[in-house]
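Left out: one protein chain. Kept in place: all the others.
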Amino acid sequence: MSRNRVLATATAGMLLTGALTACSGSGGDADGPVTIKLLEYQEPRAKVVKALIPEFERAMAKQGRKIKVELVADTLTDEQFHTKITQQLHSGTAPDVLDMGGSNVTGLAGAGYLLKLDDYLDKWDGWGQYYTSAKEAARQPDGGFYSIPHEASLQSLFYRKDVLQRLGVDTSQPRTWDELIGRLKKVKAKTGEAPIVIPAGTAWGGGTWTEGFLPLVAGTGSTFYDAKSKKWTLKSKGLSATFGLYDELIKAGLLPVRDLQNPNPWEPTKYKNFVKGTLPVSAQGSWGWKFDWGPEGAAPIENLREKVATWDYPALVPGTKPYSISGGGYGYSVNAHAKNPDAAVELAKWLSSGTPLAKQLVTVGAVSPRKGLSGTAPYKNEPSLLDAERKLPGSILPPRGDGEDQVSQAVQSATGKMLSGRADGGQAAAAFAKEAKELLGDNRAAE
Amino acid sequence: MTIAKALSGRPIRRRRERGVLPLLLGPSIVLIAVFVIAPAGYGIYLGLTDTQLTGWAARDPQFVGLENFRNLLGSEDFLASLGRTGEFVLWSAIIGQTVLGMVAALLLRTKWLRGKGLFGALVLLPMVVPEVVASLTWASVLSSDGDGTLNRLLGLFGSGAAAPLQDHPMASVVIINVWRGIALAMIMFQAALEDVPDELIESARMDGASALQVFRYITLPLIRGPVFLYLLLTTITTVGVFGLVYFLTQGGPGQETELASIYIFHRAFQYSQIGLGSAASVILLVLLMILGLTYARLAKVEV
């Protein structure tokens, strides 16, 4: 009797824990409507998509397909998202449709976590309307597509027109970095504060690569990634020049070194000092028009169009011209183990077309990756974005390849060393080459 | 009478119920084996492979022998993270916690001092709260805004605003860990001090010894054993500190607070390099095992 009591307590404990897992199990069922889970990790994106979901469900119902979409909205930083989605895909618990930046796709597609979409895209008339640059940016090292891009972006230098004019500094397109640095020094002499932010260091995470380093190095003309041999060149004139530029900016006190080491480096720089006007130049993607400084952005600037304009990147290496660069954008990827891949792809396509697409573009301030959207509301009312879209075909495509994660990581730590004063340009270039080679292994790094 | 009966009955009973033993120890052994021992062993195996979570290499992990270990031991970043852990342990655990914990324990032993109960409770507070809360409180203290607690205090002395987490990140996390660990040191030393006879101290004082001399020549030699054990114990715990620092700095700025524990987390989960992260774990484990064996041997624990 009493022995039973003890055993009962023990088993009750086990049962309790067992029952709890049962609660946490997924609620998907086989018959009835097909359920797809869609993951969004940024609040504005989650908001706009949430409003679109009922429309999608109705549109599908009209075609006689019962599809239910469940939105998983978990607000995370890029790093947290990357960690989380990698783990979920690895363990097979990831949602069906993922909305994420292009830089995530390469590594995940490589590991076989994502569905190859080529067959679906070939049959989709919408795919023909995509800009070549957007398509190429989405193409993976194996030649296939693992995401449907639903935005494009243009990397350029945003500057405070009003502030520079007030300080009497030239606002025309600078031809070379030397010219721009001359102007920045003038600003610094007057304000006493660092006048330009280019993402760098580990705190900015992936942004250090996609918004900071990559746009600079891509304009130097040196081969960084060779698509044929699938190898990264870790030492080149272009790389040295790029590290040299950071070095020069840091030594001249033009880069806000301390703020860049803040755990949330975008806050003191883009959200505070750029808005105040004490830091008038920011290297950045076209989403700045909405996501950062738009009326509903993180740090709104009133009369944005009058106060802010963009420059192309000035030439860094002799013999090159100013350029803008097409940056990645977010795309919808489908989990390779999705139970209903057809329905999942259907959702991704629907969200990447027409009015639903226009609404999302406007929310986050992205450029349309496909032609024929300039007449669709609300996108048609965004002159800054339409401007950027016109520049898209002429912009430079950044290199993309397997091992980008590792190269990004090496760039973060090498630029971080410069920020904390532990390396100059040459040392940082050497440290980068060494660490990247270690991380990539011999078969992905060129000699 | 009953006891005699019981004694005579015992051997039979014991033998008969031997079968119960697996039932008693089984659950514990299974839990520890599966969730503690197996991961440690599996970690060693992973450290010998190039297992990744992303990239093309993730599809087909290869056995690479000692390559990860070679890379790590030649990697400035890893060695620097080990060095940071050493620095962190030295300043926060061995020096900070020990000294302040000893001071607190001695204060608690001072008889005429009033308010010892409250004092003891307040010192315990930082240890009792979850580490996430501990970090959060300090995030506010060290906030680079002019309104941060520290900056307000500095303001009283006419000093300008500081951004300690950016300018002196290592010193900041060291202070935070000292703050959190005083209580444990205090408890341990308090227990040890109970074994020091009051009469000894009283008579030394009467012979004209100063408080410092009493501590140096009478108290310290008597509690040397427990103090030494505490040092080893706190070293081990401090090497394992993760959340307290990660919550605040995520290893930054740059890599200035990337302790070995954070290095492992970053490599394995942020950069998906399970193999490399595991190898780093193994190196850390070996270092600690050496320390731990010393600890167990010196503790001469009775089993």
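Per-chain numbering from 1; labels A and B assigned in written order.
The rule we apply is simple: contacts are C-beta pairs under 8 Å (C-beta built on N, C-alpha and C of every residue); 3 or more make two chains touch, one makes a residue touch a chain.
As a convention for this text, contacts and distances are computed from a predicted model.
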{"item": "Chain left out of the displayed complex - its UniProt protein name, from \"Ig-like SoxY domain-containing protein\", \"Aromatic ring hydroxylase\", \"B(O/a)3-type cytochrome-c oxidase subunit 1\" or \"Sugar ABC transporter permease\"", "value": "\"Sugar ABC transporter permease\""}
{"item": "Options B:Leu24, B:Leu66 or B:Leu220, residue touching the unrepresented chain", "value": "B:Leu24"}
{"item": "Interface residues of chain B (partner: the chain not displayed)", "value": "2-3, 5-7, 9-10, 13-14, 17-18, 20-21, 23-25, 27-29, 31-32, 34-43, 46, 51, 100, 103-104, 107, 110-113, 115, 118-119, 121-126, 128-134, 136-141, 143, 145, 147-149, 152, 179, 182, 184, 187-188, 190-192, 194, 197-198, 205-206, 208, 211, 226, 229-230, 233, 236-237, 239-240, 242-243, 246-247, 250, 260-262, 264-265, 268-269, 274, 277-278, 281-282, 284-285, 288-289, 291-293, 295-296, 299-303"}
{"item": "Chain not shown, touching residues in chain A", "value": "1-3, 5-7, 9-10, 13-14, 16-18, 20-21, 23-24, 43, 72, 74-77, 80, 84, 87-88, 90-91, 93, 263-264, 266-267, 271, 298-299"}
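Going forward, only the chains that are shown with their structure count from here on.
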{"item": "Whole-Å gap separating chain A and chain B, where each centre is the average of the chain's CA atoms", "value": "38"}
{"item": "Residue ranges of chain A touching chain B (in the complex, touch as defined)", "value": "10, 79, 82-83, 86-87, 90, 106-108, 110-113, 141, 201-203, 258, 260-263, 402-403, 405-406, 409, 413, 416-417, 419-420, 422, 431, 435, 438-439, 441"}
{"item": "Residue numbers on chain B that touch chain A, as the complex places them", "value": "27, 50, 52-59, 71, 75-77, 144, 163, 165-167, 248-256, 269-273"}
